[in-house]
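Input: one structure, supplied below.
Of the protein chains in this complex, all but one are displayed in their positions.
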Amino acid sequence: MFAGSEIPKVRKGKTMKEKIMTAAEAVAGIQDGATIMVGGFMACGTPEILIDALVDKGVKNLTIICNDAGVPGRGVGKLLSNGQIKTLIASHVGLNPEVAQRMNTEVTEDKLECILVPQGTLAERVRAGGAGLGGFLTPTGVGTIVAEGKQVIHVDGRDYLLEKPLKADFALIRGSVTDRFGNTTYNGTTRTFNPMMAAAANYVIVGACEIVEIGDIDPNNVVTSGIFVDAIVGGEKPWQI
Amino acid sequence: MFAGSEIPKVRKGKTMKEKIMTAAEAVAGIQDGATIMVGGFMACGTPEILIDALVDKGVKNLTIICNDAGVPGRGVGKLLSNGQIKTLIASHVGLNPEVAQRMNTEVTEDKLECILVPQGTLAERVRAGGAGLGGFLTPTGVGTIVAEGKQVIHVDGRDYLLEKPLKADFALIRGSVTDRFGNTTYNGTTRTFNPMMAAAANYVIVGACEIVEIGDIDPNNVVTSGIFVDAIVGGEKPWQI
Amino acid sequence: MADIKEIIAARVAKELKDGDVVNLGIGLPTMVANFLPEGVSIILQSENGIMGMGAAAEKGREDVDIVNAGAQYVTVNPGAMFFDSATSFGIIRGGHVDATILGALEVDQHGNLANWIVPGKMVPGMGGAMDLVVGAKKVIVAMQHTQKGAHKILKECRLPYTAVGVVDMIITEMGVMEVTPEGILLTEINEGYTIEDVQAATEAELMMSPNLKEK
Partner (left out) sequence: MADIKEIIAARVAKELKDGDVVNLGIGLPTMVANFLPEGVSIILQSENGIMGMGAAAEKGREDVDIVNAGAQYVTVNPGAMFFDSATSFGIIRGGHVDATILGALEVDQHGNLANWIVPGKMVPGMGGAMDLVVGAKKVIVAMQHTQKGAHKILKECRLPYTAVGVVDMIITEMGVMEVTPEGILLTEINEGYTIEDVQAATEAELMMSPNLKEK
């Protein structure tokens, strides 16, 4: 992995030794009002141990970017139940009835703002955030309320919406196999938004099902590079939905 | 792979049995004036057996989209030597001296048009072509001659160029391991433009180093889905540059 | 009720060609896979990241890392592939899905579709529907012809659009309709219904196919 001297000096956030830590240590830097991307799709691919640590920490007024609202008791649903989310940016929230309750509550400090984004647009906006693009043109949403307030650009005979990138302060990623540098693979349908989110946040935490040595993952099969990863927390498990 | 009846009926371009063919059969549909994407980087990752078949076929006035011009005797360099390329869209042509000769020739029918595109923009334009995007905003090229004739869009305090998607009639892809459905993996740095090109062309031909049975590649490790692949040609080999 | 859904699903299945890449919406559309004609195999795409999705997982043999877009445990067939959501919607938006089959609250004679917001009710979100109907080569709406007697096939949608001008075909328990530039063309009518029945259940004015099939 490393060019130069054979024994890499430990350096925060980059080299291997300091990346493995407890969930509480990993989320220690997350403060009230942070913007956090959370991987997964209906909580399949969401790092529950990191969500739990965030619930324990009790930070509030979070902006959460996630495909959906999970379900009560799973994924970002736990943060919702605990009153920690101020704004949720998601494509689907219908399987968590608490979203409607929180959106309609009379209690101002519990009130949830929910911003709905088409799923393909959400995935591409997160990708654009990580890839340094200023936006992209998509046909999705043209002529619908999704187009409100957005620039419509005509290219080669077709209308497109200009959609802007999404970035975040933190990303909570679920890895199936992660090496000590942070190189990560995802099993089955746990991949979802995780790879794009790992590239689009300032501080990236992987909740890993299995931690292996550097070199144990075939370089052809790594999905997320360790350069994106700041913290690795072991002990993530398969969860029933 | 297939839902429904257990024994899939053979159907052109979709099910497995007809996809494996000779190189000559695979390129049979390529006519004069076609636009062809060719994978690889300095010919590493370029399917030489498919290039050779195209040289044998002798079709002319081709528009080739490739990272570079290869080198004389390798990759798209062979098509160039054979006078088959009318327009080359590439990011770098400096390692093939024939490009300059062809661009400056007095013989009109041999004259090469060369359109240079920054490498990251080229990769992203091909991706956009396959992903149904109308374009994307990149900071690359702002303030340079690359910006000429392009729309500059200001997003959140920064200028970006609007770059448009690229599509093609055909793509010539080099696969390291390909199953009979067309699912493909790439070894090492042979990946380059191949996965994006496989999604951005109407008819996709894979020159495969190894052909395996359906199910032999771990679904987590497939890079290019067989749904993109129309023809598979065996016998591609490792080549010295 | 189950019968009507099965009738619709079975008719939709006949629209699919061998080797088609298909995305099936939740509910009735998922039943289509059970009615494929002999010799027709399709490749199921699930927008949460599967090409080559198989049947539901057997109870007790679930792999909790493999779910469909409805969060149900499923299997994958040999030759399947898993991918991330950006790749998945690149496949969808890029026109690589041959057909998507989904329900609707309303469809109109321009092919406009409304299937995500019911006024006064919780808005569940569009999920992947907006991308699917814009990106798939063929959009088939599979639904009951009316909602407790109220028209769903309209001159103009009244509910907020999911997308404009995207619906190719509507299949209901009453028959089959194609959306054309001139309006909605009735091409098949099911046993037990008359043309008058279908028109009465449809706000949009139906055109009759010269080859109208009656079953």
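First chain written, first letter: the chains are A, B and C, and each begins at residue 1.
Heads up, the rule we're going with is that contacts are C-beta pairs under 8 Å (C-beta built on N, C-alpha and C of every residue); 3 or more make two chains touch, one makes a residue touch a chain.
The structure displayed is predicted, hence computed values, not measured ones.
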item	value
Contacts of the hidden chain among displayed chains	A, B
Residue touching the undisplayed chain, where the options are A:T35, A:Q119 or A:N183	A:N183
Hidden partner interface residues of chain A, rising order	1-5, 8-9, 11, 13-15, 127, 129-133, 179, 181, 183, 199-200, 214-215, 219-220, 222, 225-228
Residues from chain B at the interface with the omitted partner, ascending	41-44, 67-68, 71, 90-95, 97, 99-100, 116, 118-124, 126-127, 138-146, 176, 186-196, 223, 238-241
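Here is the rule we go by: only the chains that are shown with their structure count from here on.
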item	value
Co-neighbours of chain C and chain A - touch as defined	B
Furthest chain, CA centroid comparison against chain C	B
Centre distance in Å when chain A and chain B are each reduced to the mean of their C-alpha atoms	32
For chain B, residues contacting two or more additional chains	131-133, 219-220
Sequence positions of chain C contacting 2 or more other chains	82-83, 89, 92-93, 135
